[in-house]
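Shown here: the complex without one of its protein chains, the others still in place.
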Amino acid sequence: MGPIPENRVVSLNPLAKLSRKTNQMQTGLDSLLARVQPGWSLPGAFYNDAAVYQSDLEQVWRRGWLFAGHACEIPRAGDYFTLEVDTDSILLVRTENGEVHALHNVCRHRGSLICGSPSGHVRRLVCPYHQWTYALDGQLLACRGMQEDLDKSQFALHRVAAHEVEGFIFISLAATPAPFEPARETLAPLLRPQGFRRAKVARAVDYLVQANWKLVWENNRECYHCNVNHPQYIKANFDHFNADDTTARVRDEMKAVVARSEEKWAAAGLAATHKQAGMTCFPDAERNIWFSANRTPLVDGWESESMDGQSVAPLMGDYQANDVGTLRVRTLPNFWNHSSCDHAVSTRLLPAGPQRTAIRVWWLVDEKAVEGRDYDLQKLMPFWQLTSEQDWQICERQQRGVNSSAYTPGPYSIFKEYNVEGFVRWYLKSVNATSKT
Amino acid sequence: MGPIPENRVVSLNPLAKLSRKTNQMQTGLDSLLARVQPGWSLPGAFYNDAAVYQSDLEQVWRRGWLFAGHACEIPRAGDYFTLEVDTDSILLVRTENGEVHALHNVCRHRGSLICGSPSGHVRRLVCPYHQWTYALDGQLLACRGMQEDLDKSQFALHRVAAHEVEGFIFISLAATPAPFEPARETLAPLLRPQGFRRAKVARAVDYLVQANWKLVWENNRECYHCNVNHPQYIKANFDHFNADDTTARVRDEMKAVVARSEEKWAAAGLAATHKQAGMTCFPDAERNIWFSANRTPLVDGWESESMDGQSVAPLMGDYQANDVGTLRVRTLPNFWNHSSCDHAVSTRLLPAGPQRTAIRVWWLVDEKAVEGRDYDLQKLMPFWQLTSEQDWQICERQQRGVNSSAYTPGPYSIFKEYNVEGFVRWYLKSVNATSKT
Partner (left out) sequence: MGPIPENRVVSLNPLAKLSRKTNQMQTGLDSLLARVQPGWSLPGAFYNDAAVYQSDLEQVWRRGWLFAGHACEIPRAGDYFTLEVDTDSILLVRTENGEVHALHNVCRHRGSLICGSPSGHVRRLVCPYHQWTYALDGQLLACRGMQEDLDKSQFALHRVAAHEVEGFIFISLAATPAPFEPARETLAPLLRPQGFRRAKVARAVDYLVQANWKLVWENNRECYHCNVNHPQYIKANFDHFNADDTTARVRDEMKAVVARSEEKWAAAGLAATHKQAGMTCFPDAERNIWFSANRTPLVDGWESESMDGQSVAPLMGDYQANDVGTLRVRTLPNFWNHSSCDHAVSTRLLPAGPQRTAIRVWWLVDEKAVEGRDYDLQKLMPFWQLTSEQDWQICERQQRGVNSSAYTPGPYSIFKEYNVEGFVRWYLKSVNATSKT
C-alpha cells in the first residue's frame, strides 16, 4: 500500500473532470447567458442542452440546500433512508444521540454502496462487499483482513452537511455550504404549529417527469395556468386572481375571509402572512431568498385542500381548530409543501437528466392517525394528486415545444408571471455567480 | 418586459448551436468525404456517426422538401395532423379558405406544444397552457392576462413552407426553400388520374427501423436483392431484370405488354413513361432531380399489386378500367408511392437517430369505398406489407454489418446498382454543396 493518494479528499466526480466541459463549452454557456432578455422566457438550450444540465448540477444542485425528506421517516436511532442526487447516493441516518446525519453511502475501501435499499434500520453500517463496519456517525470501527497499520480514523464515511428544521431535513453537497441559519429563522416559527416532527407518511408517490427541472419550477411559480388546468385547486384558493382580473367581489371576499381568520388565528397564536389574492413573491434573487413560508386563508367554506373542502384526517400538530387556512413552504431548488389543518403534502424534485425530473410527492398526517379509521387515502390524496399530475402533463408538453428549432423566447405577463421572472433571475444569478469563480 | 430579443427570428435549434460541431468535427466530415470513391459504397461512418447524422439533418432534412402526408387526411377546415421532424413538431392544418397551412406547433408565449395529439379537429388553435388563441392560419387572436401593449401581430405561429400537389402535402423547414414548381410540373399530370384528393386512408402502419435513412433509400434504389427477398413483388413487376440478365423471352414479354398497354392507355389519356425492364433512373444529382413519377405496365395477368394480381378495391380516381399498370412516385429525401388501379401505397421516412428511421406506410383507396363491402384489409395489405417488412429486415441486418470495424466499402454492380450510385451522388452533392456555404 503506497502513500495516501492526493485525491483522497472529496471532490467533484473524477468522471466529470475527465470529460469536463471544454473552454468551448464554457464559451457556449456564456454566449447563451448573453442572449437572455429580461422579461422574456429563456432560450431553449437552457431546457435541453447537456452542457447546461451539467452546469446546473454543479452550480445549483451541488451548491444549494436540498430538501432530502422528513425527519418522521427515521424516528429511531439506526433508521435510515437514501437520497440519490445525480451520481451520488446519500445516507440519511439517525444516530444514537438523536441527530440526523448525512453520509455518502460509499465504502472507503473499494467504493461499494453500503446500503442497497432505499430505507431500513441498522445497528452499524456494514459494507456488504468485505464487511468494513462503520458507526452510525460514519466512523470506521472494523475492517477485518486489512493490514495492522491502517489508521481507521482516516477512513470514516465522507460527511454531507445536513440540517433539520422542524421535521424537514436539508442537505448540501457543497464543500462550503451557504449559511443555513437564515432559512431556519424564517421557516421554524411558521412550520412549528404544523407538527411535522409528529407526523407520519400516509403515502408517497414517485414520478419521472419528462421535463427539465426549471420548467417544473416555472410552472409552480404562476397560477396563470390554473383557471383551465386546475379545476380543483382554484375552488379552494385565491392565487389565480391577479391585479388584472381581481374583481371587486373577489377583493371583498378575500378581505372578509382574512379579517375573520386573523381574529381567530391571533387567539391560537397563528398569523396570516399573505393577505391578498395572487401568489406571494418568491424567490428574491437580489436578497438571496431561496426559502419562504406563509399562512394564508382558504376560500370560505374550505377548511382543507380536499375535493370537497372538508377535513380528511385528524388535526395535525398544535392546531385546535380546522380553520387555520393553508401553510405554504417552498425552498429552492427542490421543495414545496402545502399544508392544511389535517394533512400536508410535500413535493421534492431531483434532476434526472436534461429533460427529466424525478419527483416525489408525500402525503403526511398526524402520527397517531390510523388508516381506515382516521383517514382514507381515497379522500386524502386526490386534490393534490390531480393538481400535481395536471402540472406534470403541462411540463412535458412544454418540454416538447421548447425543443423545437422554432421555439423562441416569449414575453412574460407582468400581472401573472412575476414569480416566473423572479425564478429565472434567481437561476441566472446562481449560475452567473458561480461561473465567475 | 424588455425589448424584443434579437433571437426572435426562427433559426436553427439553439441546442444545436450550443453543442455545434467543432471545427474538428467539420474536418472529420471533410476527410470522410475525401475518402469516398465513385462506384464503391460509402464508408461506415456515414451510417452511424452522430456528427454525420447532425450534418444530414441540417443539410438534407432541414433544406429539402419533405412529404408530410395526404391532403385527404384533413378534408375540412380545422382538420389537422402533426409531423415530427427531428426536434420539431409541425402542424398541418386546413384553413377556412381550403388551403393547407404548415405551422410550427409551438406557442409563442412559453413554447408549449399547442396540439398534443397526432391529429384532430379544432375551430381555433388554443394553447393548453395559458390559452393563447390563434386562428387556423397562425395569427394570434387573444392572450388573456398579458399586458395591454403587447402587439399581437408580432406573435403569430411561425410558418413553414408548404405545397400541395394533387393530394400530396410537402413542407420545407428551410428559411429559403428550393423552388417547388419543377416538382409540381413533373408530378401533377402523372398523379392527377389516380385521384389522391378523393382518396381515403384505409390503414397506416408505423415502423421504427433500426437503420440509417440512407440504407433504407439504397435498398429502395435497386432490385438486385428482389429475386430472393421479394417473392411477391417479382411476380408482378419487371424491375429485377437488368441488362445482364434480361432474356429474350422477358424482353419479348415486356415489349408485348407495353404495346398492348399503350393502345388502351392512349384512349384513356394515360401514357407509359417507363417501357423497359429494370428500374427507371432516379435520382439525377447532376440535373438536381429529386422528384420523379412514371407509369409502367405490370406483368401480364396482374391488374393490381396484390397477392394474386386481382383488384382488391374499387377503381380510384379517373380510371375507367383495371388495366392501367402501376404508377410510381418518389421524392427525396423521404417518400415513395406505388399505385395500382384500385389502391395506392405511400411510404414516408423520417430520421430518428444515426441508426434509426421512423417509417409510415399508408394504404389508400377511393374515398367512397367501404371496408368490408368494397375492400378487405386482409387482401389489400399483404403485398406491400410483406415487401416493406422484408426490406426493413434487410436494412437492419446491413446496419449491424456496416457498424463493424471490418466493414470496408464494396463495389456496386454497374448493371444493377446504378440507382444506388445515383442516390449516393445526390446525397454527397447535397452535403457538399451546403457544407461549402
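Per-chain residue numbering starts at 1, and chain names A and B are given in the order in which the chains are listed.
Methods note: a residue touches a chain if its C-beta (ideal position, glycine included) is under 8 Å from a C-beta of that chain, and two chains touch if they have at least 3 such contacts.
Because the structure is predicted, anything quoted here is derived from the model rather than measured.
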item: From A:29, A:93 or A:107, residue that would touch the chain that is not displayed; value: A:107
item: Missing-partner contacts on subunit A, residue numbers; value: 1-19, 22, 62, 86-89, 104-114, 116, 128-131, 145-147, 150, 155, 158, 173
item: For subunit B, the residues touching the chain missing from this view; value: 24-25, 28-29, 32, 35, 37-41, 43-45, 48-52, 218, 224-225, 227-229, 242, 244-245, 394, 397-398, 400-416
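Following the convention adopted for this analysis, only the chains that are shown with their structure count from here on.
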item: Distance from subunit B to subunit A - Cα centre to Cα centre, in angstrom; value: 47
